[in-house]
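Structure provided below as C-alpha coordinates; questions to follow.
Our next item is chain A:
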Amino acid sequence: MFQNFDFGVVASSLPYLFGQGMVFTLTLTALAATGGVVFGTLLAMMRLSGVPGLWHAAKLYVELMRSLPLVLVIFWFYFLVPYIGAWMTGSPNPIQVGAFTSALITFTLFEAAYFAEIMRAGIQSIPKGQTAAAQALGMGYAQTMRLVVLPQAFRNMLPLLLTQTIVLFQDTSLVYVLSLTDFLGAASKVAQRDGRLVEMYLFAALVYFAVCLAASFLVRRLQARVAIIR
Partner candidate 1 sequence: MNYTWNWGIFLEPSPEGTGTYADMLLSGLSWTIATALSSWVIAFCLGSLIGVLRTLPSKAARAVGTAYVELFRNVPLLVQMFLWYFVLPEVLPGSLGSWIKQLPNAPFYTAVACLGFFTASRVAEQVRAGIESLPRGQRMAGTAMGFTVAQTYRYVLLPNAYRIILPPLTSEFLNNLKNTSVALTIGLLELTGRARSMQEFSFQVFEAFTAATILYVLVNLVVIAAATLIERRVAVPGQR
Partner candidate 2 sequence: MTDSPITGSTATPAPAAAAQAAPSDSGLQPGTLIEPARQRAPGTAMIAIDAISKWYGDFRVLHECTTAVAKGEVVVVCGPSGSGKSTLIKCVNALEPFQKGQITVDGTKIADKATNLPKLRSRVGMVFQHFELFPHLSITDNLTIAQRKVLGRPKEEAHKRGLDLLARVGLSAHAKKFPGQLSGGQQQRVAIARALAMNPVVMLFDEPTSALDPEMVGEVLDVMVELAREGMTMMVVTHEMGFARKVADRVIFMDQGEIVEDAGKDDFFGKPRSERAQTFLSKILQH
(Lines give C-alpha, C1' and ligand atoms only; values in the text may rest on other atoms or scores of the structure.)
Protein backbone atom coordinates (compact mmCIF):
# COMPACT_ATOMS: atom_id res chain seq x y z
CA MET A 1 0.00 0.00 0.00
CA PHE A 2 2.75 2.45 0.83
CA GLN A 3 5.29 1.22 -1.71
CA ASN A 4 4.97 4.30 -3.93
CA PHE A 5 5.30 6.65 -1.05
CA ASP A 6 8.17 9.04 -0.70
CA PHE A 7 8.57 10.07 2.88
CA GLY A 8 11.80 11.86 1.97
CA VAL A 9 9.68 14.81 0.91
CA VAL A 10 8.55 15.12 4.51
CA ALA A 11 12.08 14.99 5.85
CA SER A 12 13.39 17.63 3.47
CA SER A 13 10.55 20.03 4.22
CA LEU A 14 10.77 19.77 8.01
CA PRO A 15 12.55 23.11 8.53
CA TYR A 16 9.90 24.88 6.48
CA LEU A 17 7.00 23.04 8.11
CA PHE A 18 8.10 23.75 11.64
CA GLY A 19 10.30 26.85 11.32
CA GLN A 20 7.61 28.72 9.50
CA GLY A 21 4.32 26.84 9.61
CA MET A 22 4.27 25.60 13.20
CA VAL A 23 5.71 28.87 14.53
CA PHE A 24 2.86 30.72 12.82
CA THR A 25 0.27 28.30 14.20
CA LEU A 26 1.60 28.42 17.76
CA THR A 27 1.99 32.21 17.77
CA LEU A 28 -1.52 32.68 16.46
CA THR A 29 -2.88 30.18 19.00
CA ALA A 30 -1.10 31.77 21.97
CA LEU A 31 -2.00 35.37 21.09
CA ALA A 32 -5.59 34.60 20.16
CA ALA A 33 -6.08 32.52 23.32
CA THR A 34 -4.75 35.32 25.51
CA GLY A 35 -6.81 37.96 23.76
CA GLY A 36 -9.83 35.67 23.66
CA VAL A 37 -9.72 34.97 27.39
CA VAL A 38 -9.39 38.67 28.24
CA PHE A 39 -12.17 39.78 25.91
CA GLY A 40 -14.24 36.73 26.81
CA THR A 41 -13.98 37.54 30.52
CA LEU A 42 -15.15 41.08 29.80
CA LEU A 43 -18.08 39.70 27.82
CA ALA A 44 -18.94 37.31 30.66
CA MET A 45 -18.86 40.15 33.20
CA MET A 46 -21.03 42.27 30.92
CA ARG A 47 -23.47 39.43 30.54
CA LEU A 48 -23.67 38.87 34.28
CA SER A 49 -23.76 42.58 35.11
CA GLY A 50 -27.52 42.80 34.79
CA VAL A 51 -27.10 46.29 33.34
CA PRO A 52 -29.63 46.65 30.51
CA GLY A 53 -27.96 47.31 27.20
CA LEU A 54 -24.67 45.98 28.47
CA TRP A 55 -25.79 42.42 28.96
CA HIS A 56 -28.00 42.52 25.88
CA ALA A 57 -25.03 43.54 23.79
CA ALA A 58 -22.85 40.82 25.26
CA LYS A 59 -25.52 38.17 24.79
CA LEU A 60 -26.17 39.22 21.21
CA TYR A 61 -22.47 39.17 20.42
CA VAL A 62 -21.83 35.77 21.97
CA GLU A 63 -24.85 34.10 20.44
CA LEU A 64 -24.28 35.60 17.01
CA MET A 65 -20.67 34.43 16.96
CA ARG A 66 -21.62 31.00 18.19
CA SER A 67 -24.22 30.55 15.47
CA LEU A 68 -21.82 31.31 12.61
CA PRO A 69 -19.27 28.97 11.03
CA LEU A 70 -15.70 30.03 11.75
CA VAL A 71 -14.92 29.99 8.01
CA LEU A 72 -17.57 32.61 7.37
CA VAL A 73 -16.28 34.74 10.23
CA ILE A 74 -12.76 34.48 8.83
CA PHE A 75 -14.02 35.83 5.49
CA TRP A 76 -16.06 38.54 7.23
CA PHE A 77 -13.12 39.95 9.12
CA TYR A 78 -10.71 39.55 6.25
CA PHE A 79 -12.79 42.03 4.30
CA LEU A 80 -14.14 44.05 7.19
CA VAL A 81 -10.94 44.82 9.12
CA PRO A 82 -9.51 47.17 6.46
CA TYR A 83 -12.72 49.20 6.57
CA ILE A 84 -12.77 49.28 10.36
CA GLY A 85 -9.15 50.38 10.26
CA ALA A 86 -10.03 53.17 7.86
CA TRP A 87 -12.92 54.23 10.07
CA MET A 88 -10.76 54.25 13.18
CA THR A 89 -7.95 56.23 11.61
CA GLY A 90 -10.26 58.45 9.60
CA SER A 91 -8.59 57.37 6.39
CA PRO A 92 -10.68 57.69 3.22
CA ASN A 93 -9.52 54.33 1.86
CA PRO A 94 -9.56 50.84 3.41
CA ILE A 95 -6.35 50.23 5.32
CA GLN A 96 -4.28 47.26 4.31
CA VAL A 97 -3.57 45.09 7.34
CA GLY A 98 -1.39 42.01 7.16
CA ALA A 99 -3.00 38.64 6.78
CA PHE A 100 -1.59 37.61 10.17
CA THR A 101 -3.13 40.61 11.92
CA SER A 102 -6.43 39.93 10.24
CA ALA A 103 -6.33 36.29 11.34
CA LEU A 104 -5.35 37.27 14.87
CA ILE A 105 -8.25 39.71 15.16
CA THR A 106 -10.64 37.13 13.75
CA PHE A 107 -9.62 34.34 16.10
CA THR A 108 -9.50 36.59 19.14
CA LEU A 109 -12.98 37.94 18.55
CA PHE A 110 -14.44 34.58 17.52
CA GLU A 111 -12.97 32.49 20.33
CA ALA A 112 -13.84 35.20 22.86
CA ALA A 113 -17.49 34.16 22.44
CA TYR A 114 -16.58 30.62 23.47
CA PHE A 115 -14.25 31.68 26.28
CA ALA A 116 -17.01 34.02 27.51
CA GLU A 117 -19.36 31.09 28.06
CA ILE A 118 -16.69 29.23 30.02
CA MET A 119 -15.90 32.26 32.16
CA ARG A 120 -19.58 32.92 32.75
CA ALA A 121 -19.98 29.41 34.12
CA GLY A 122 -16.80 29.93 36.15
CA ILE A 123 -18.00 33.17 37.71
CA GLN A 124 -21.40 31.66 38.45
CA SER A 125 -19.72 28.70 40.14
CA ILE A 126 -18.33 30.96 42.87
CA PRO A 127 -20.68 30.90 45.86
CA LYS A 128 -22.60 34.10 46.54
CA GLY A 129 -21.11 34.14 50.02
CA GLN A 130 -17.70 35.00 48.54
CA THR A 131 -19.03 38.19 46.99
CA ALA A 132 -20.86 39.01 50.19
CA ALA A 133 -17.70 38.46 52.24
CA ALA A 134 -15.66 40.69 49.93
CA GLN A 135 -18.26 43.44 50.10
CA ALA A 136 -18.42 43.10 53.86
CA LEU A 137 -14.71 43.87 53.87
CA GLY A 138 -15.48 47.07 52.03
CA MET A 139 -14.46 46.05 48.51
CA GLY A 140 -16.18 47.60 45.53
CA TYR A 141 -17.36 45.73 42.41
CA ALA A 142 -14.02 45.95 40.59
CA GLN A 143 -12.04 44.85 43.63
CA THR A 144 -14.44 42.01 44.39
CA MET A 145 -14.11 40.76 40.84
CA ARG A 146 -10.35 41.24 40.49
CA LEU A 147 -9.28 40.05 43.93
CA VAL A 148 -11.86 37.44 44.89
CA VAL A 149 -14.16 36.16 42.17
CA LEU A 150 -12.03 36.06 39.01
CA PRO A 151 -8.98 34.33 40.53
CA GLN A 152 -11.18 31.51 41.80
CA ALA A 153 -13.17 31.37 38.56
CA PHE A 154 -9.96 31.12 36.53
CA ARG A 155 -8.63 28.38 38.72
CA ASN A 156 -11.84 26.38 38.52
CA MET A 157 -12.17 26.84 34.79
CA LEU A 158 -8.50 26.40 33.87
CA PRO A 159 -8.94 22.88 32.46
CA LEU A 160 -11.87 24.00 30.30
CA LEU A 161 -10.01 27.11 29.13
CA LEU A 162 -7.04 24.97 28.13
CA THR A 163 -9.25 22.43 26.37
CA GLN A 164 -10.82 25.28 24.42
CA THR A 165 -7.29 26.44 23.57
CA ILE A 166 -6.58 23.01 22.07
CA VAL A 167 -9.72 23.45 19.97
CA LEU A 168 -8.41 26.88 18.97
CA PHE A 169 -5.07 25.31 18.01
CA GLN A 170 -6.94 22.96 15.68
CA ASP A 171 -9.19 25.74 14.39
CA THR A 172 -6.26 27.88 13.30
CA SER A 173 -5.76 25.41 10.45
CA LEU A 174 -8.74 27.13 8.82
CA VAL A 175 -6.55 30.10 7.87
CA TYR A 176 -5.93 27.79 4.92
CA VAL A 177 -8.90 29.56 3.28
CA LEU A 178 -6.84 32.77 3.30
CA SER A 179 -3.83 30.91 1.84
CA LEU A 180 -1.73 31.71 4.91
CA THR A 181 1.29 29.61 5.78
CA ASP A 182 0.34 28.04 9.07
CA PHE A 183 1.44 24.46 9.72
CA LEU A 184 -1.23 22.94 7.48
CA GLY A 185 -0.78 25.70 4.94
CA ALA A 186 2.94 24.94 4.77
CA ALA A 187 2.28 21.21 4.41
CA SER A 188 -0.29 21.94 1.74
CA LYS A 189 2.10 24.16 -0.21
CA VAL A 190 4.80 21.49 -0.22
CA ALA A 191 2.18 18.89 -1.13
CA GLN A 192 1.01 20.88 -4.15
CA ARG A 193 4.53 21.80 -5.27
CA ASP A 194 5.87 18.23 -5.16
CA GLY A 195 2.64 16.41 -5.94
CA ARG A 196 2.92 14.55 -2.63
CA LEU A 197 -0.50 15.07 -1.10
CA VAL A 198 -0.73 11.69 0.60
CA GLU A 199 2.57 11.93 2.45
CA MET A 200 2.20 15.55 3.49
CA TYR A 201 -1.40 15.35 4.71
CA LEU A 202 -0.76 12.12 6.59
CA PHE A 203 2.26 13.70 8.25
CA ALA A 204 0.31 16.84 9.12
CA ALA A 205 -2.45 14.73 10.66
CA LEU A 206 0.09 12.79 12.67
CA VAL A 207 1.71 15.96 14.06
CA TYR A 208 -1.63 17.55 15.00
CA PHE A 209 -2.70 14.29 16.60
CA ALA A 210 0.48 13.97 18.63
CA VAL A 211 0.40 17.58 19.83
CA CYS A 212 -3.30 17.56 20.73
CA LEU A 213 -3.20 14.16 22.38
CA ALA A 214 -0.21 15.16 24.51
CA ALA A 215 -1.81 18.49 25.38
CA SER A 216 -5.15 16.97 26.35
CA PHE A 217 -3.33 14.37 28.42
CA LEU A 218 -1.57 17.18 30.31
CA VAL A 219 -4.85 19.01 30.80
CA ARG A 220 -6.38 15.88 32.30
CA ARG A 221 -3.42 15.52 34.66
CA LEU A 222 -3.82 19.14 35.66
CA GLN A 223 -7.54 18.66 36.16
CA ALA A 224 -6.88 15.81 38.57
CA ARG A 225 -4.39 17.92 40.52
CA VAL A 226 -6.15 21.27 40.57
CA ALA A 227 -9.29 20.26 42.35
CA ILE A 228 -12.04 22.85 42.48
CA ILE A 229 -11.66 25.03 45.55
CA ARG A 230 -14.60 24.98 47.84
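Candidates were picked such that all candidates are chains of the complex that A comes from, given by their letters.
As a convention for this text, a residue touches a chain if its C-beta (ideal position, glycine included) is under 8 Å from a C-beta of that chain, and two chains touch if they have at least 3 such contacts; residues count from 1.
Everything numeric here is computed off the predicted structure, so don't read it as measured data.
Only one option in 1 or 2 touches chain A in this complex, and it is number 1.
Interface residues of chain A, counted against candidate 1 in their complex, comprise 1-2, 64, 67-72, 75-76, 79-80, 83, 86-87, 92-94, 170-171, 173-174, 176-177, 184, 188, 197-198, 201-202, 204-205, 208-209, 212-213, 216.
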